[in-house]
Structures are given as structure tokens and as C-alpha cells.
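Here it is, the structure, as C-alpha cells.
The complex appears here without one of its protein chains, the remainder shown in place.
Right after this comes subunit A.
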């Protein structure tokens, strides 16, 4: 299927990279993780809202808000000009996953924010009609919009979990771009298992049965999707996912995910086991995100990952008789 390009044989300009890695620090990797936790939590919160699991709903909402707030702060900190962060909402640009993501993030934050404020207000006011916050006449309004806020946050939860995959893949970054077909499946799975993990840590076991089921689905999705992604991408572009620090992280991600999945099946009804399982799941997701992030950065720093896959696909097209679409022409 793949025509012969001498595996190691390629020219470069003094070994200099061809593309540039984005100037993103680990704040962005952290955001990939936290945005996923937020996305998963939005769905869990709605599920709990609709099935009358009060503690789960409260914890998922608060967890969602905390993750999205931390994640948003990390994103702003990573900007070259943080004081201009609001320019992200200056326009709506459908060709820019970063633009779409900024709007999704904003819309999600609005819903989860309102829902979480309602939860905070209810804290410490068990049974009485008085709340914790000095809301006055606004309290009935808040309570009326609260369920809708839960729905709104949930509506933007899956896009919040999925768009970051497009954000990474819609680049000239060799490894991220080569993952573009399958990375969204990895990321939504990772978001699901992470949010389920957080809920298992925060919520008493009598309310976490659905969350445990969700964790198992997330783990299966995550492991299968990641393996499929690697199998379907250019083998050279996949190398950074196996090497060095990102390689270690990816291996740990799978181990922790499998462990967390088994934990959710077997230990989830035991409080201590649930906490341990939840932490493993959160760790698995964090490792996946940082691993994918670092692998991409590494792939941009070595011309090998740009030149070899491009050479290979160019030769493949030529071998198939397509000779009119090369950037290099004889005249």
C-alpha cells in the first residue's frame, strides 16, 4: 500500500525543522484535560438532574465550573498578550477551531456558572427556603432558570470535549494533523472517563452507579480509539507518540485507564475503591492529553516528521498517476 521511500533517507536543511511548534506551554495541555473534565461533567450533571441524584448533580456542576474556570485561566495565561483575551470573541470564524472553541467555552461557562451558583446558594441551607448567598428577590429567578442552565451547559458539553481534537489536528503539526480522523473519539472518551472519575471521587457511591457505567464506556472508547488512531495514521508521524516522555505518558495513560475501568467495575461501590478508581481515571486522562500534546510539539521540532510523510504521500500520488498537484513543477 505504501510505496517504498527509504525510511531514513531524506534531505533536510542542516536538520532544521520545517514547521514550527506552536508557542504553547503546558497550560494548553492542562486546558485539554480540564476542558474535557468540564465537558463530561456537564453531561453527568444533566443526567443527575433528570434522575434526581442531588449530590451527583451538585458535585458535577461544581466540578464542571471549577474545571472550566481553571482551564480558561490557563488558556488566558498562555496567550502572548493575556490582556487581549477578549479578542477571542471579536468575531465568529468557522474555519478557526480556536474561535469556535472560544464561543463553546463561553456558552458552556454561562450555563454551568448559573447552575453552580444555584448549587452554592443551596449549600448549608438544607430544608430552609433561605439560601447561602444574598440573592434577595433574585433567588426565585435563579431557581427558575437553574434547570434550563443545566440543559444549556449539557448542550455545549460534547462540543467542549470534542473541539480540542480539531484544534490540534487543524494544524500543520505532523503528529496532530495525522490524527485528524480519529482524535475526536479519543478526546471525548478521555473527557467522559475523566469526568466520571471526578464524580466517583466526590460523590457517595449510592449515587454513582451511572457514573461507573459511564467510566467503563469511556475507558473502552479511549483504549480502542487511541489504538485505532495510531494504527490508521502515518507510521512515521505516529513515532513521537511512542518515544521519550510523551511515549511514557501514553503508556501510563493506557495502564491507568484500564485500571480505572476495572476499578469502576469491581471496586466502584466501595467508597475508598471509588476514590482510588476516580483518581486513576483522572490520571489516565491527564496523561493522554499531555502525551498527545507533547508528541505533537516534538514532531514539529524534527524535519523527519514533516518531510517523510509528505514525501511518501507525494510518491504515492505519483505512483497512482496523479502528477498535476505537486507544489514542485518542472515549469
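Convention: a residue touches a chain if its C-beta (ideal position, glycine included) is under 8 Å from a C-beta of that chain, and two chains touch if they have at least 3 such contacts; residues count from 1.
Keep this in mind: contacts and distances are computed from a predicted model.
Candidate names were "ABC transporter ATP-binding protein", "3-isopropylmalate dehydratase large subunit", "Formate dehydrogenase iron-sulfur subunit" or "Cell envelope biogenesis protein OmpA", and the UniProt protein name of the unshown chain is "Formate dehydrogenase iron-sulfur subunit". The missing chain, though absent from the display, is touched by one residue of A:50, A:123 or A:266; that residue is A:50. Although one chain is not displayed, its contacts with subunit A can still be listed: residues 10-14, 16-24, 39-40, 43-44, 46-47, 50-51, 78-82, 84-85, 87-88, 90-99, 101-102, 157-159, 161-163, 165-167, 169-173, 176-177, 180-182, 184-185, 187-189, 191-192, 209-214, 217-218, 221, 300, 303, 306-307, 310-311, 313-314, 318, 323-331.
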